[in-house]
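A protein chain is absent from this complex, but the other protein chains hold their places.
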Amino acid sequence: MNTISDELVQQHGLSHDEYARILEMLGRVPTATELGIFSVMWSEHCSYKSSRVHLRTLPTAGKRVLQGPGENAGAVDIGEGLAAVFKIESHNHPSFIEPYQGAATGVGGIIRDIFTMGARPIALLNSLRFGPLDDPLVRRTFAGVVAGIAGYGNSIGIPTVGGEIGFDDSYTGNPLVNVFCLGIARADEIVKGVASGVGNAVYYVGAKTGRDGIHGATMASAEFDDKSADKRPAVQVGDPFMEKLLLEACLEVMRTGALVGIQDMGAAGLTCSTCEMGSRGGAGVTIDVSLVPQREAGMTPYEIMLSESQERMLLVVRRGHEAEVERIFEKWDLHAVHIGEVTSGGRLCVKHHGEVVADIPNAALTDEAPVYRRPMAEPAYLAGARQLSLAALGPPPPAREVFRRLLASPAVASKQWVYRQYDHMVRTNTLVVPGMGAGVVRVKGTTRALAMSVDGNGRFVHLDPFLGAQLAVAEAARNVACTGAQPIGATNCLNFGNPERPDIMWQFARAVEGIGAACRALDIPITGGNVSLYNETDGRAVLPTPVLGMVGLIEDAATVVRRAFRGEGDAIVLLGAGRGELGGSEYLKVVHGLVRGTPPVLDLELEAALQRLLVAGVAAGLIRSAHDCAEGGLAVTLAECCFNTGLGASVEVPSVDVETAFASVATLFGESASRVVVSVQADRTAELVAAAQAGGVPAAAIGRVGGERIRIAMAGQIAIDEPLAEAEDIWSRVIGGYFDRPRGAA
Amino acid sequence: MRARVFVTLKPSVFDPQGTTVAEALHTLGYATVTDVRQGKYFELEIDARTPEEARRVAAEAADKLLANPVIESYRIEIDAGAGAAASAGVAR
Amino acid sequence: MRARVFVTLKPSVFDPQGTTVAEALHTLGYATVTDVRQGKYFELEIDARTPEEARRVAAEAADKLLANPVIESYRIEIDAGAGAAASAGVAR
Partner (left out) sequence: MKFAVVVFPGSNCDHDAYHAVKHVLGQDAVFVWHKETSLSGADVVILPGGFAHGDYLRTGAIARFSPIMQEVRRFADARGPVLGICNGFQVLLEAGLLPGAMLRNRSVRFQCEHVFVKVEQTDTPFTLGCRPGQVLKIPIAHGEGNYYAEPAVVERLERNRQVIFRYTTAAGAVTAEANPNGSVNNIAGLCSEARNVVGLMPHPERACELAIGSADGLVVLESAVASVTQRAVAAAR
């Protein structure tokens, strides 16, 4: 009879009460393998035990939703019998420990989630957060993460069509690496992660199982501290070549009808895939781990069940079709191994050379895993941080200087150094490439296209989690609407600190409420997502960072617009109105080193009207370019519309009504929401303005495209007047400047 | 002085490149090659007076840049001069 | 038996990776590192009875696959057994 010490229970990240529940559920002391299985399945990462009660409140239904949360990825109907299958995943902790491999395996993982559903992945995006680039260690992490994303995505041949990058001290020891993937499937051929049909064969295919990543799932659920070094052998190395073979072979197998269900082995590896598939199918699964292909000698059942080796899939194959499936995998130089069967009775039974080493009801590991309603309390910092007295800041620097400093801020500056490393054109679908707004890919065989954007703003959420999260939803949706796409579904990745702290839990809960409220108002269902908690270093949490991944549908791919101005003489129209809001802005951060104030107000009705106007205006060929105002406000937005075009702009903007000393910077750099800079053929300006007014959207023709300067006047006075080439030069060199030697230097 | 630095993946770390090379060798008929591990190899020319000094510089370079301590280990050999025998390597 | 194969770019071939490493080392303050060349390193486990046989297999593998003669040359060392001294390398 084995015994389990308190210490062992603790090492497995299980609380006293949780262990007591295991004893009760099993009616006996667990075996070591069972203890390991419980520990990973009941970890925060796999069980969502702290977040589940909140996530349940998100709106997940909609007329296009084909698959909501609960499967490997969500799916929405995009017409013509097709579905867009998409999801976002975090790989934060692994990317800190080993940036290249951590990011690479993050990409690998989310791609598997998509093709597991029977969809061919056609686009990747990523949302990244780092500490300041002045820190050499941060630079190393940054370069490693970007190279890892490139290394995996490029090799497997899925274009990375967009993303975003933010910087803040709080991410220095805990970067965020969130990867989004979208694939296309036939709507009636979506494959699920189910095991059913007693006697059907369970197959293992892909890379061999090694000792890597053991405890990876529990690691992602524990705060970093000095002791985390002990857990470090848990680094997984990605093999994109293997994944490419798996991708092609699995899609081929799916076309045969031989498959009952399939799931990738991600976090918690074989454990998670077996019990989740069984649980979804209302069946049991019995496997013999001695049959699992192993990379190292002498692996124990515990290790095999918990290994997080990458590029592995679990399949349930209809009886009688085994040879057909094996043959397809052989063609791709993969060996599918029959490791078990589907059983009745709903238990996960693990054998080792025929001897039972674990026997657990699936439900105990999935539906009946612990769920906590953790205590919440408004954080103490909030009241103070929300106070912002502009007067106390002293006089602001001249607008021209602020403009230049903002263009040189890594958060605003061109990300070309990054996305040039990503193959963003492979598959020849990319209509809008990175740097030109939301990524847009066409759907071959149809007239349609899909726009995608990932957005989040940790500062806003830090200052008001409810509003900040709403703003993230609005920005992501607005970004896709700027291309002409109707937002039709979203996924989210919630990156927060330690949920056992009431103030963090409060941030989390409020942010989820905000996402829900905004999605309801904009009529956008959430079809899935990911939660990453314990993003802390030595007790200090990252800025609370919910990231929204938004998908929009464009009926006629030929109408797509980008952010760049199109032609000399076009009129520039500002949709929406500025209120001069500087709370949480890039301006305050860059110029005054502050994260303070209240985020911009958000009128969701106006936001919805604005997005409707954009979609209709683009479809009608009226709007020729569109770019939303985000970090850096109107002035930066205007500049970005000029960059990469050789076209300047000259505008006169109405001054906002704030303290006079700050009127200029608030007008130019304030980050009021629901604003978009569009361009329109000059003789159609009135048409657009009228359409806006009819839709209830403020609109003002503020100037025209052309010339070689960026000129912004306010109240009759020139505030900014910069040569386009100089501004573009500043903006385009920032990130590369941290990594590349200046040309000509010895 | 020349330092030769061999960087290899730690034994427990998966080596997809080595695995792929091994498979290719099998396809080519080299069945007796039972395992392949692929690593990196650096030759550093170091302006040092003593082999010890060269080794110290090479080790620092390896620690900071050439090897990734999370997944790799390295070994250094010093060629004191052209034609001189390699001094014994020190692994870490 | 273990064969160690070092593949290096021929001296006449520009080595972008080595150059980048050298620059990075200079940035880190290692001015005494005057040149860096980066190559590949393979460890082949070979089921061979004699070191000569292992060397022959390794050389064939290098000729056919591991090195590209247009830009690279290689060197082989054989570890006859654990703890045994490396036999002298043969370059080509």
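Just so it is clear, A, B and C label the chains in written order, and each chain counts residues from 1 on its own.
By definition in this document, a residue touches a chain if its C-beta (ideal position, glycine included) is under 8 Å from a C-beta of that chain, and two chains touch if they have at least 3 such contacts.
This structure is a prediction, so every number in the text was calculated from the model and none was measured.
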Displayed partners of the chain not shown (whole complex): A, B, C
Selected residue (touches chain absent from view) among A:Ile156, A:Val443 or A:Leu463: A:Ile156
Residue, one of A:Trp332, A:Phe403, A:Phe508 or A:Tyr534, that touches the chain absent here: A:Trp332
Touch criterion as defined above, residue of A:Arg140, A:Lys244, A:Arg400 or A:Arg540 at the omitted chain: A:Lys244
Residue ranges of subunit A at the interface with the undisplayed chain: 147, 150-151, 154-157, 239-242, 244-245, 331-333, 419-431, 433, 442, 444, 557-558, 740
Missing-chain contacts mapped onto subunit C: 9, 12-17, 20, 65-66, 68, 70-71
Contact footprint on subunit B, counting only the chain that is left out: 16-17, 20-21, 24, 27-28, 38
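Everything below uses one rule, namely that only the chains that are shown with their structure count from here on.
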For subunit A paired with subunit B, centre-to-centre distance based on mean C-alpha positions, whole Å: 38
For subunit B paired with subunit C, centre-to-centre distance based on mean C-alpha positions, whole Å: 8
Residue list for subunit C, restricted to those that touch at least two other chains: none
Shared-contact residues (touching 2 or more other chains) in subunit A: none
Subunit B-facing residues of subunit A, complex: 97-98, 100-101, 207, 210-212, 232-233, 235-239, 241-242, 295-296, 309, 333
Subunit A-facing residues of subunit B, complex: 9, 12-16, 19-20, 23, 68, 70-71
Subunit C partner contacts - residues on subunit B that touch it in the complex: 6-8, 18, 21, 24-25, 28, 30, 32-48, 57, 60-61, 64-66
